[in-house]
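Apart from one protein chain that is not included, each protein chain of the complex appears where it belongs.
Let's turn to chain A:
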Amino acid sequence: MVPRLFKEIHWPMFFVILILTGIGIASIYSATFRMQENYAVKQLGWAGIAVFVFFVTVWVGYRPFFNMSYLLYGISIVLLILVLIMGEVRSGASRWIDVGPFALQPSELAKISTIIVLADLFAGRPIFFGQKRILLLASILVLIPCVLVLKQPDLGSALVFIPMFLAIIFLWGVRIRYLVIFFIGVIASMPFAWHFLKPYQQKRILVFLDPSIDPIGVSYTAIQSKIAVGSGQIWGKGWLQGTQTHLDFVPEHHTDFIFSVIGEEFGFLGCLLLVLLFALLITYAFQIMQNTTDLRARLLATGISVILFFQVAVNIGMTIGLAPITGIPLPLVSYGGSSLVMTFFGLGLLESIYKERSIF
């Protein structure tokens, strides 16, 4: 069984994933080695679990997950409701459910299960007629977890659903005019969504537009993280040599702002390497998509790679002031068990699509 499991694995992709995770652990260590809690070792443990989950997913294959797509989706909706009712509150938001020694973040599961449901839904439908009905149904399926996550409130994770949905319907073959209508819809709903946001979220977006309005809060973070990244210059200050992030100028520097540590210590070249590695990962994902004949698998791979891409782009963007601060982690790199394990699960699905690409 074991030899068969390791046959036909896309090893380059697996190694890129491992390198990224390794960079993450090294940066987490650098960000937190002065703190009491050993986050790097914890993340290493999570990485172990994540690799295990990855291979289990490859072994099981992606197909069974389609068979239980609605079950997974249902579970994640229930968990999202539970987290609103009894979730642990941190920094004014309830995003975690305490499960024994660790905290589960149901929004991570919700992302992947929504992709699976959407891929399953669209792959079985012809694109030539009845698009409206199917799109309406799909929008509802996306909107439910999206609104629940927004209610936590977790703006960043909720935003991820939008590009994921658009990319899946785009590749499925949605009529361009519907896509345009969707875009207009999203833009038109923004003023309403604005009232839905908590004051501090509104503040973050306003600060993005005009950093001078909140000098003691978010904009301080924004400026400090920019200084941190910028001060890395071309070569970086070297591992464990960063000063900005270590001195607590940047909050959450082992989770959402881990990139400011990387920018400061590894410089522009290090950052470029990181971006290239992510670009490589996305390229591999698209290669895998090209090689499969199964439309479901293709749409699944689209969703997974778009989520990955979106989080990378927005996370790095927010540390250098290109995007508002919304609380999106850097996949594979930021500290956080739920995020790491679910990312590996998604990549495991990709891997299994590669492995089972040509069953005639």
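Keep in mind that, in the parts below, contacts are C-beta pairs under 8 Å (C-beta built on N, C-alpha and C of every residue); 3 or more make two chains touch, one makes a residue touch a chain; residues count from 1.
One rule holds in what follows: contacts and distances are computed from a predicted model.
Per its UniProt record, the hidden chain corresponds to "Penicillin-binding protein 2" from the list "ABC transporter permease", "Ger(X)C family spore germination protein", "Nitrilotriacetate monooxygenase component A" or "Penicillin-binding protein 2". Within the complete assembly, A:G173 is the residue of A:P12, A:G48, A:P64 or A:G173 that touches the hidden chain.
Residue in contact with the omitted chain (choice from A:L84, A:A123, A:I223 or A:L240): A:I223. Which of A:K42, A:K151 or A:K203 touches the hidden chain is settled by the complete complex: it is A:K203. Screening A:F182, A:F208, A:F257 or A:F278 for touch with the missing chain picks out A:F278.
From the set A:L5, A:M35 or A:L82, the residue in touch with the chain omitted from the display is A:M35, counting the whole complex. Seen from chain A, the chain kept out of the figure touches residues 34-35, 89-92, 167, 170-171, 173, 198-200, 203, 212, 214-218, 220, 223-224, 226-234, 243-244, 246-249, 263-264, 267-268, 271-272, 275, 278-279, 282-283, 286, 289-290, 302, 305-306, 309, 312-313, 316-317, 320-322.
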